[in-house]
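Note that one protein chain of the assembly has been removed; the remaining protein chains are unaltered in position.
Residue numbering begins at 1 within each chain, and the chains themselves are lettered A, B and C in the order written.
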Amino acid sequence: MTATPFARPLRGIVPPMITPLRGRDELDAAGLERLIEHILAGGVSGLFILGTTGEGPSLGYRLRKDLIQRTCRQVGQRVPVLVGITDTAFAESVNVARWAADAGAHAVVAAPPYYLPEGQPELQEYLDHLLPEMPLPLFLYNMPALTKVSYELSTVRRAMDDPRIIGLKDSSGNMIYFHQAAGLLRHRPDWTLLIGPEEMLADAVFAGGHGGVNGGANAFPRLYVDLFHAAASGDLPRVRELHARVMRISDSLYHVGRHPSAIIKGIKCALSLLDVCDDFMAEPFHRFREPERERVRDFLKKIQGDHA
Amino acid sequence: MTATPFARPLRGIVPPMITPLRGRDELDAAGLERLIEHILAGGVSGLFILGTTGEGPSLGYRLRKDLIQRTCRQVGQRVPVLVGITDTAFAESVNVARWAADAGAHAVVAAPPYYLPEGQPELQEYLDHLLPEMPLPLFLYNMPALTKVSYELSTVRRAMDDPRIIGLKDSSGNMIYFHQAAGLLRHRPDWTLLIGPEEMLADAVFAGGHGGVNGGANAFPRLYVDLFHAAASGDLPRVRELHARVMRISDSLYHVGRHPSAIIKGIKCALSLLDVCDDFMAEPFHRFREPERERVRDFLKKIQGDHA
Amino acid sequence: MTATPFARPLRGIVPPMITPLRGRDELDAAGLERLIEHILAGGVSGLFILGTTGEGPSLGYRLRKDLIQRTCRQVGQRVPVLVGITDTAFAESVNVARWAADAGAHAVVAAPPYYLPEGQPELQEYLDHLLPEMPLPLFLYNMPALTKVSYELSTVRRAMDDPRIIGLKDSSGNMIYFHQAAGLLRHRPDWTLLIGPEEMLADAVFAGGHGGVNGGANAFPRLYVDLFHAAASGDLPRVRELHARVMRISDSLYHVGRHPSAIIKGIKCALSLLDVCDDFMAEPFHRFREPERERVRDFLKKIQGDHA
Partner (left out) sequence: MTATPFARPLRGIVPPMITPLRGRDELDAAGLERLIEHILAGGVSGLFILGTTGEGPSLGYRLRKDLIQRTCRQVGQRVPVLVGITDTAFAESVNVARWAADAGAHAVVAAPPYYLPEGQPELQEYLDHLLPEMPLPLFLYNMPALTKVSYELSTVRRAMDDPRIIGLKDSSGNMIYFHQAAGLLRHRPDWTLLIGPEEMLADAVFAGGHGGVNGGANAFPRLYVDLFHAAASGDLPRVRELHARVMRISDSLYHVGRHPSAIIKGIKCALSLLDVCDDFMAEPFHRFREPERERVRDFLKKIQGDHA
């Protein structure tokens, strides 16, 4: 099936969907259906699967394919589906991109190959080789804390000259970089610039970005959508109020565990407590045990009080 | 087919074999045969495929399987074959390990999953989950510059309590760590401790290590084997002479390019110039172009003069 | 002499003044007078000397003392003067603080001691020891790229319980950290939170911060003051316009050189071209040579066109 074209730039919230799992190498298919409906009900503008929050690199390829197919079927043409194809192996990135196209997804998303670090000329050549193999338009995904390599601004600028590359998701947390990337938008009016960390969503919109790929939108999609609209319309008091809620989620839900995986664990745990889906984590990670789960339960009560 | 057990600790040189490629996703099968014979003729003690030098993470799974089968068939029981299973996806590591066992390989080798960094407790639990799925004994592979996470010494010590884990390859370049790891050998007399960087081979043997997994042994296996024996027998003058040759290779061959991939490119280029195999690199890397190739040619002449 | 108390939180632009030098270990005294008047004429709210932009750690103590005295005399009570006392040696930090108090400065500013990295408990104890020796209130200065150690949020929170610590200047560039620090302001209504990187000035004010310590305000103080006021009053179109000018300065002036010192060199070079003061740099750095100076001259023409 072929995807309907989507308006560009893509504006709003495009949640990086967690991957509901029932056990090792096993999708929680019913949870996935509920999760998609839960997210879409919040008014999001797209769905990004197989990213960092989606534990993409931790999932076997059979499961990735299954996830792509089920997600695209369930979403239909309601919002664009973006599929992460980040991989260390070129051939596997191409395979996943083809499954995505076949399933009706709308775009693919690629961070730099993340084992042996590339120089920027190597990364540029990589894109040159990748693009002819891509059946869908491509978003760049800047995530240097995990990939060790950035899409430096000169590489982003060069990528803008290729119409098959349509946007950048920046998860660097570096606001200077984001402002500089925003400054490049004049070269490509159709280019989409999205921010990863939700604590920076309003900043990103004020800076000229088009929205956010924010993990917390798995659990509370409406909150992030509302914050996006408040920022896009320049309603500063409303931004302040909603941003404060986002910060309370970040300060609580994402700091229950000690390791970098804590954010994903916190979101999955919250979704499990909300009866949306299972919170099994792919190896090498493990869902929160009961004491942490108890803390998430408490946070959730407080957070939900916010929204009452 | 089942592999013959091998004497432990495994002593000597276990080259991290480069993967001869003819093009994207395509083995250089004839080159592979020549390369294996070229290496084995040097008197090595084993062969390690699908490691960093082997561009393991950059290769598609179909090709990895093909490489494992061809290598095991060609090597037979002449030396143990170790197969890298390092992956971000647990399911894929298990698949590769099974292919390795089915093909008659002798052991598997795993660095920490390298996308989202684990804490040490998470890494320990990962090993606990991995081991029951492993059809072959396991080597740990410490490569923090690329995986961001180390096997810290407390984790190594804990791993020694499990007889299914049989050794550690350390590519950290941190000599203090290596000495500390050597100090742990008293807990497991059969445990194998190997060094990655060839510049440190003699140091590692003096420190109580059992040998090296040295990239340069792809091109000059006899040199590294000789250096190992000189160090193991405490022949300091001979060590000095052979180590100086190793340093000349390192100073020249590995510094032609500017990016971290330069070492692999240098070795592959040398093997191509020696008519052993093709020097195609898997994406995102590219073989040396003519100017760099010319410099390797020059170095090769000088290096070979050494051995005349 | 004793400084007049200043209103807290301190709101607006507090430029991190560059230190005009005529040669090694030699102040450009006339340039210093012109620079101070140039900056104050822009409507700034304070002046911060001996910070990173001021090359504080590169200056000998005799010169630091001279600079403190001249600056305080020249500024008088027009705006508060903040003096950097960051040092690896406790005794020297105390000395500089005393010179500052004697000269009539209003506050001191300290980043963590930056040679051997401290743990957070050590950093907290350091503050406990430092405070009784301080004759002036203290600002924390978060600059992890240079000091290797952050004031983590738990340490900031603890510092807020001591009334002698009155604020935080954050130069981490990490917008998530800044939002989290802003969230702590509810514990101390008089606490001042300032942002270092000028690219983030408007974001910082929207986030609840009180202003900026922005290097570019040495050359163009009015621009940063205007941007601050636009952000503080929620005038988004005006913010957009002024922020774009700030980004043009950043994109041009700060990227002429290749090393981290390029920002300071760019600002000093611009001030020299504007006939404000000399652009000599303290070792180990060197002012721009003619080709770079030429590029700054060109940028300056374009930037000044902006303000015409």
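Assume a residue touches a chain if its C-beta (ideal position, glycine included) is under 8 Å from a C-beta of that chain, and two chains touch if they have at least 3 such contacts.
Note that this is a predicted model, so its numbers are computed, not measured.
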| item | value |
| --- | --- |
| In the full complex, displayed partners of the excluded chain | B, C |
| Missing-chain contacts mapped onto subunit C | 24-25, 52, 55, 57-63, 88-92, 95, 112-119, 122-123, 125-126, 129-130, 146, 148, 258-261, 264, 282-286 |
| Footprint left on subunit B by the chain that the document does not show | 173-176, 179-180, 183, 197, 199-200, 202-203, 206-207, 234, 236, 239, 243-244, 247, 250-251 |
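Definition applied: only the chains that are shown with their structure count from here on.
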| item | value |
| --- | --- |
| Same vs different contact residues, subunit A with subunit B, by half of numbers used | same |
| Between subunit A and subunit B, centroid-to-centroid distance (C-alpha), Å | 35 |
| Averaged-CA centre spacing for the pair subunit C and subunit B, given as whole angstrom | 50 |
| Where subunit A touches two or more other chains at once, by residue number | none |
